[in-house]
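Just one protein chain is left out here, and the rest sit where they should.
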Amino acid sequence: MSKIRVAVIGCGAIAQRRHIIEYQTNEHVELVAFVDPVLERAEQCAAPFGAKAYADYTVMLKEIKPDAVSVCTPNATHAIISIAAAEAGAHVLVEKPMASTDKEAAQMIEAAKKNGVMLMVGHNQRFMPPHVKAKEILKSGVLGKVLSFRTSFGHPGPEGWSVDGKESWFFRKEEAIMGAMGDLGVHKSDLIRWLLDDEVADVAGFIGTVSKQDTDVDDSANCILRMKSGAIGSLVASWTYYKGEDNSTVLWCENGVMKIGTDPEDQVIVELRNGNVERYKVGAIATNTVQVTSGVIDEFVHCIVTNTPPSISGEEGRKSLNVILAAFESQATGKMISLN
Amino acid sequence: MSKIRVAVIGCGAIAQRRHIIEYQTNEHVELVAFVDPVLERAEQCAAPFGAKAYADYTVMLKEIKPDAVSVCTPNATHAIISIAAAEAGAHVLVEKPMASTDKEAAQMIEAAKKNGVMLMVGHNQRFMPPHVKAKEILKSGVLGKVLSFRTSFGHPGPEGWSVDGKESWFFRKEEAIMGAMGDLGVHKSDLIRWLLDDEVADVAGFIGTVSKQDTDVDDSANCILRMKSGAIGSLVASWTYYKGEDNSTVLWCENGVMKIGTDPEDQVIVELRNGNVERYKVGAIATNTVQVTSGVIDEFVHCIVTNTPPSISGEEGRKSLNVILAAFESQATGKMISLN
Amino acid sequence: MSKIRVAVIGCGAIAQRRHIIEYQTNEHVELVAFVDPVLERAEQCAAPFGAKAYADYTVMLKEIKPDAVSVCTPNATHAIISIAAAEAGAHVLVEKPMASTDKEAAQMIEAAKKNGVMLMVGHNQRFMPPHVKAKEILKSGVLGKVLSFRTSFGHPGPEGWSVDGKESWFFRKEEAIMGAMGDLGVHKSDLIRWLLDDEVADVAGFIGTVSKQDTDVDDSANCILRMKSGAIGSLVASWTYYKGEDNSTVLWCENGVMKIGTDPEDQVIVELRNGNVERYKVGAIATNTVQVTSGVIDEFVHCIVTNTPPSISGEEGRKSLNVILAAFESQATGKMISLN
Amino acid sequence: MSKIRVAVIGCGAIAQRRHIIEYQTNEHVELVAFVDPVLERAEQCAAPFGAKAYADYTVMLKEIKPDAVSVCTPNATHAIISIAAAEAGAHVLVEKPMASTDKEAAQMIEAAKKNGVMLMVGHNQRFMPPHVKAKEILKSGVLGKVLSFRTSFGHPGPEGWSVDGKESWFFRKEEAIMGAMGDLGVHKSDLIRWLLDDEVADVAGFIGTVSKQDTDVDDSANCILRMKSGAIGSLVASWTYYKGEDNSTVLWCENGVMKIGTDPEDQVIVELRNGNVERYKVGAIATNTVQVTSGVIDEFVHCIVTNTPPSISGEEGRKSLNVILAAFESQATGKMISLN
Amino acid sequence: MSKIRVAVIGCGAIAQRRHIIEYQTNEHVELVAFVDPVLERAEQCAAPFGAKAYADYTVMLKEIKPDAVSVCTPNATHAIISIAAAEAGAHVLVEKPMASTDKEAAQMIEAAKKNGVMLMVGHNQRFMPPHVKAKEILKSGVLGKVLSFRTSFGHPGPEGWSVDGKESWFFRKEEAIMGAMGDLGVHKSDLIRWLLDDEVADVAGFIGTVSKQDTDVDDSANCILRMKSGAIGSLVASWTYYKGEDNSTVLWCENGVMKIGTDPEDQVIVELRNGNVERYKVGAIATNTVQVTSGVIDEFVHCIVTNTPPSISGEEGRKSLNVILAAFESQATGKMISLN
Partner (left out) sequence: MSKIRVAVIGCGAIAQRRHIIEYQTNEHVELVAFVDPVLERAEQCAAPFGAKAYADYTVMLKEIKPDAVSVCTPNATHAIISIAAAEAGAHVLVEKPMASTDKEAAQMIEAAKKNGVMLMVGHNQRFMPPHVKAKEILKSGVLGKVLSFRTSFGHPGPEGWSVDGKESWFFRKEEAIMGAMGDLGVHKSDLIRWLLDDEVADVAGFIGTVSKQDTDVDDSANCILRMKSGAIGSLVASWTYYKGEDNSTVLWCENGVMKIGTDPEDQVIVELRNGNVERYKVGAIATNTVQVTSGVIDEFVHCIVTNTPPSISGEEGRKSLNVILAAFESQATGKMISLN
C-alpha cells in the first residue's frame, strides 16, 4: 500500500512534541508538507523530511493535496482550516478543543461528511493507560454505579510549554478564545463523558482570570456537573497550580472508590467497601512510550488505513466542547446550563 | 467562683460523645439537667451526675434556670429552643447548623443580645490542630494570596454514627431540614471562611439524593464558591463516600500549595514553588485528646467564665449557614446566588 | 425449614478452631452430637450446645441419626468413619486428606453415591480470597498459558497447632499415615489442580524425615509435577520451616508472572511483560473473617440446603490425594509416577 | 615477571562481556590471540590489542603457543578445544558447563594433569559477594544444619544476551547440547554443592521445551535434589521467566532461614528463630564492579601467577556437571538417578 | 541443690521493675527478705513471697543471714550496705554506680574478697542484645581499629520513672550524690570500656544543672574521653532530653562506621568503606524479654550457682565509676583528669 501523505498545519509545541514525532514513527505515513504563518518554523520542521513548507494553508492544500492533515493551530482557526482541508479531500485530525463554538463544530462535522473524509479530535486522555484501565474496571461492574466524582487538571500555565513562552497565542483571546478551559478543561469533560459512558445534563461554573497578568483568557475554572445518570461532580481546570500539579480523577461509587492519578506509584487504585484494595501500576508505558506516543496519531492513521470511523469523532468532540461552552455560558449568565 | 450550671437539651450522639464528656472534664461546670423527648435517654444521661431529666425543655428551663445550655437537638428545633433558652437567661451553645433559615438565625442573635446572654455555634473544625496550624501558616504570608481551593467532607453517612442508626432523625426531612449539607457542608463553609479570612460572594450547587433510600434529604452536594477576594473553589459534602472518606482542604496559592488532611502521616503539608516542602504532624493531639475534646465546650465555658464574646458567634454561624442555604437556593432555582 | 442436625466426629484442633465455630454461626445448623475417644473432650465441646457426647461414633450414628457429619479424626480413620456415616444416611464433610489410599477414597465415593448423600472434602485453600482472585485473573486470560510454577506450604510443624502438642497423633504414623504431605502437601496438590484447571500427569518426590525426632512420618517433601498441559513445576510441603513460613504460589506464564502469598501487604501481584503491575490486597477478609470462617462449612451446608453437589467432591479430593500418594510411591520406588 | 600470554577461543557474548574486559584490566596479562570461526569477529576483538586473529584454534595453538586460553565456544566443543589447548601446554579456563558428558570431563582433567597445566571452570556464582557472604554465615554455624533449600535461576532466555540473538547457537542442540540447564542449571548445581559443602546424592527432574519455538533444547527444568547430608531441595532453571526474573536461593536451617537474592535492597537476609534478623547489602560491589569483574578471570590469572591449583577445578566442574546430566537422565528414564 | 536465699535491700523502682521480677522467675532463687526504710513498701514487696519485711538492713542481715543480697538503695548507701552484707557472708549485687567515691569502691572490693563473697555491679547495658552484637562485630575485626566515638544517654529525667516521682531521692544530693551522671553516665563509661576493650586515659567534662528546678544534682553532662588506644570521643548524659530520647553509640573505625541504637528498626548498623551495609535487628528479644529480664540477675545467680567470678566485678564497676568521678573532678578543677 502506498503511504498516507500527511500535512501538518501549525508548527508550534503540540505539532513538534507529538504530531510530527508520532507520524514519523508510523510506517504508513509520509510527511509531505508543513504550514505555519512563521515560515521559518515550517521550514525547520520540513527540512528533516524533505517536505515542503508553507505560510498559507490554502496554498498548501491546493498544491499538495494531502491525504490527511493535522490541524495544530490556535483554537480560533481550528474550524476554518479543518473545513478547508475536508473540502480539499483530506482526512482531518484536529487538536482540542475542536472549535470555538457549537456552530463551527457542526459545520466541521458536516464538511467531513459531505466530502467523505474522516474527522477526529485529539482527545489523547482516552488513550492514557491509567484511563484505559479505569474504564475497564468501571465496565467490569465491581464498583457498581458511579455516585459522584471529582476530575481536575491543573499546572502552572502554558508559559513553560509553548514554544513562544509568555508570548504564546495561548494568552491572546482572539486566537485562543479560551484559556485553561480550552487547554485543560475540555480534556476533562471528554474524559468524564467517556469514562462514565454518560452525558452531562447540567453545568455551572465560576471561571476567571485570578492570577495571570496581561491576558484576558481564563486561568482558573471550577465547574460542577450533573450527569444524565444522576451522578454529580466537579471539574476543575487551572493554569495557576504553581505547585501541586494535578491530573487526577476520583470516582465514588456504590461499592467503593477509584482513584486515578492520585499516587505517584500506582496510577489507578480501587478501594472496595469489603476492605479489598487493588493497585495498578500502568504508568511504565505512560512514561516510556506514551510520553512520546499519545496514541492519537496511531489511531488516526489506523482509521484511515482500515477505513474505520474514528472513535473520537467530530460528534464526540462536539459534545465535550459543549460542556465547556456551557460552563462559560453559566459564568456569563449566572445560571446553570442544561445540555441536550 | 461557683460552678456554671449547665443543661444539655437533646441527648443523642453529639451530646453523648462530645458535649457531656467535655462538660464533665471541665472544672467550672456542673451538669444539672438533661432533656430528651425520649425521657429514658435523658434519665440515662442524668444518672451519673445526679442531675434531673426532662422530656420537655420548657419545663426544664423554668424549673432549673440553668446558667447555660447546649442545644443538641435535630436541626429543625435549634432556633426555637435556643431562643427559649436565651429568654430564660441561659447562655446558649447550639450545634451546627445553627438554624434552618436565615430568619431563625437572625432571631437567635437578637434573642441573645436582648437577654444579654452569649450565643455560640459548635463549629469545631476551627479548633482542630491541623486547621489551627494551617491558618497560622496562611497568616505568615509564606504562601501569598490564595488563588483557588477545594474543601470536602465525605463519609458513608450517619447510619453508623447516630444512636438511632438508620432510624435517625438525620434522614427525616421535617426534623433534619438538610442532610449532608447540614451535617458536613456547613462545617466546610465555616472552615473556608475562617481559614481564608474571607467571605463567600457567590455560590452554585448541585445537591441531590443519589444513593440513600427512603429519605428525601440530600446525601451528596457539589458546590462552587467565589470568594470576595476573587479566589474560586469547590465545596463538597457527601454521605455516599462509602470508601475513600475525606475531610480535606487544598489551597493553591501564589507561592505554592497547602494540603490539609490529605496524608495519613502529616496533616498539613506545604509545598513551595522554590522546591521547599514543610510537613506538619499535628494529629497526635487530634487523635489522643481532641477526639474527646473538640475544644468547643472548653471555649464556650471559657467565654462565660471570662465574660468574653465567643469567636464563633451567632453572626459567624449565620454567615456559614447562609452559604449552605444559598447552595440550596441555587439548586432550586438553577441560578448562581450572590451573598451580601 | 427445619435445621440440619450435624454431628462432629473427632474433637481436636480442626474441629474446635474451624468446624464447630463455623457450624455455630450458620443459621441452618443445629449441632447435636460430638464424638471423641477422649470422652471428656467430646463433652466439653457438646456442653455449650446442649448436645450429646460420645466416645464411639457407631453408637452416635445409631442413636442420633444425624443429617450430616464432619469427620475430623486422624487420617487413618477418615474412610471407615465416612463410610459408616454415609451408610447411616448422613451427608459427609471429611477433612483432608480424605483417605489414606486410593481404594479407600473410591469406597467413600461409592458409599456416598449408594446412600444418596453428599461427600465433600475440606480443601479450604480454594476459598481463600487470594486464591479466588488468582483464579479469576488466570481465567481472564491476561497472563496467557501457565508455563511453570512453584507452590509451597511450610511451617514449624503441628506441635504448636494440635491440642496435644508434641504428643499429637500427627506424629504417630499408624494414625497419621502421612506427615507434612498429608497436612500441607495435599492442600497444594488440590490448589494447583484447581488454579490451573489442569490435572497432574507425572510426579516425582523426595520425601523424608529430616528434622523431627521420635517420629517416622515425613516432615519435608520436595516434589516435581508435570501437568497434562505441559506446564512443569514444584510442590513443597514442610514442617521444618522454623522461620520463613510460607504458603505461596508463583506462576510464570506467557505474558508475565503471578505471585500469590509472597508479599505481606498485597496477597496477589501480577507483573506483566509490558511493564504493568497489578497489586491486590485481598487479605483483609482473610484475616478478619476467613481466619474464623474457612468457607468450607458454609459451602457444605449450602450444598445440603440447596441440594447441590459440592464442588469439592469426593472425586476432586481423590485426585488431589492421588498426587500425594504418587509422590510417596516415587520416593519408595525411585521412579517417576504417571497419573491417569 | 613477563606477562601471561592469553588467547581467547570463541568471541561471542561471554568472551566480549567478561573474559576480554577482565583480562584487559589484569596487569599480569597480555592478550595475544583471538579465535572465532567467523574470522571478522575474531579480528574485531583482536584489533584493539594488536593481537592476531584466527578462524582455526589448532592453527592458533601451533603458531601462538599461548600460556593460557579461555574457551568460550558453544558447549559441544568445550572438551575438544580444552584438551587441544592442554596438549599445547596452555592453562585452560573453560566456560560452564565444562563439557557435554562425564567422559569428556574426565578426559579434560586427564589432559590437564598429563600436560601439567591448570584447568579451571568458569563458575562465577562462587565469587558473587552475596554468595561469599552467605557461605561465610553458613560456616559461622549460627544457622545450624541446612534442612531444605530452593535454588533457582530464570530469565527470558538468551535471545537478549547472545550476540546472535534468536539465531544464537544456544538454540541449536548439536552445538548447545543443553539449553537452560547448561546455561543456568549448572550454575545452581555448582552453587548448592559449594554453599552447603555437600554433594548431591540423588536427582530427579522434569525437563522440557515448554515455550520456545523452533528449537529442541530445554527451556524449563524443575529438579529435586537429595544431598549426602540428607537435606532435600529443588533446583530450577528456566528461560521462560518472561517476567519475575530470579537468581535466588533460600536455605531453611535448624535455627532459621537464609534468603539470598530475594530482596532488591539486601542481598542476604538471615531470620533466626529467636526473632533476630540480619540484613546484608553486599550488592554495591556486585553492581559496580562484579558486573564487569566476575572474579573468575582474576582468580585464574592469580592461580597461574602463584602456581596455585584453582579452587574451581576440573573435578569441581565435573561434579556440578554430573548433577545436570543426572537430571537429564532422570527425565529420559523416568527414574531418580543416584550420583556417586 | 537448695535454693539461694536472697534479700532485696531498697524497694524502689529498680527493685520492683527489675530485681524482684527477675529473681522471681529464676528457679534457683528464694526471695526471703525485703528491706526499705518505708516499712510498708518492704511489706508490700514481701507479701507475695511470704517473705519478711524490714526497715533496717542490719537487723535483716543478722536475723535472715541471706545467701545473697541486691543493693537497690540510693547511691550514697551502696557502699556501707554492700560492705555490711559482705561481712554478713552474703554475695552482693549492687546497683550502679557501685559507690560514691573510689575509696568506697576499694573498700567494697576488699570486703568481698575478705569474706569470700562475690561482688557484682548492675551494669545491664553489657547484656543488651544490640551491645552484645556490636561487641561481636568489633571483635571480628571487620571494622578495624576504633578511631573516634560518640556515646550518649538522655531522657526527660527520673520524674517519670521513680516510684516517688518528683519527690524522688534522685534529686536529693545527699542521697544521690550524682544526678544524670550517676544514673546514665556511668552506664556509658562502662559500655565504652567494655565495647572497645580499652581503658579511659583522660577525661574532661562540663557538668551542670541546666533545667531542673529545686535540685542541685547534675541534669546534663558533656564529657570528652581519650582512650589508652588513642581513640577520642564524647560521652553525654542528660535528664533534659525532653524529646529526642537517645541511648546510642556510634563508632567511627578504620574500615567504616558502626551505629548502635540510632535506628528504630535495626539496632546495629554497619556501613563499610567498600559500600557494603549490614543491618541487625536484635531488638525483638530486647523488647519482649530483656525489658523484663535485664540479664543481670540471671548472671549474678549463675555466678553463685557455678561459683564463677562475675564478669562485671567490683574492679570493673570501680573503673567505670572512676571515669565519672574524673569528669566531676574536671568540672570542679577546670582541668583534664588522667586516669591510671
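Each chain carries a letter (A, B, C, D and E) given by its place in the written order, and its residues are counted from 1.
In this text, a residue touches a chain if its C-beta (ideal position, glycine included) is under 8 Å from a C-beta of that chain, and two chains touch if they have at least 3 such contacts.
Everything numeric in this text was worked out from a predicted model, so none of it was measured.
In the full assembly, the chain not pictured is in contact with B, E, by the touch criterion defined above. Set against the missing chain, the residues E:141, E:160 or E:244 yield one that touches it, E:244.
Only one residue from E:5, E:91 or E:259 touches the chain missing from this view: E:259. Listed by residue number, the positions of chain B touching the unshown chain are 129, 266, 274-282, 284-285, 288. Within the entire complex, the positions of chain E that touch the omitted partner chain are 147-148, 150, 152, 154, 202, 204-206, 208, 210-211, 220-226, 230-234, 236, 238, 240-244, 250, 252-257, 259, 271-273, 330, 334-336.
Here, only the chains that are shown with their structure count from here on.
Once chain C is left out, the chains joined by touching break up into A, B | D, E. The chains touching chain B as well as chain E do not exist; no chain touches both.
Distance from the centre of chain D peaks at B, each centre being the average of the chain's Cα atoms.
Interface chain C/chain D: over half of the residue numbers present appear on both copies, so the contact uses mostly the same residues. Ranking all chains by how far their C-alpha centres lie from the centre of chain E, first place goes to A.
Here the C-alpha atoms of chain A line up with those of chain D after a rotation of 120°, rounded in steps of 5.
Per-chain CA centroids place chain D at a distance of 55 Å from chain E.
Chain A and chain E have CA centres that are 72 Å apart.
Those residues of chain E in touch with two or more other chains do not exist in this structure. Shown here, the protein chains touch in a chain-like sequence that does not close on itself.
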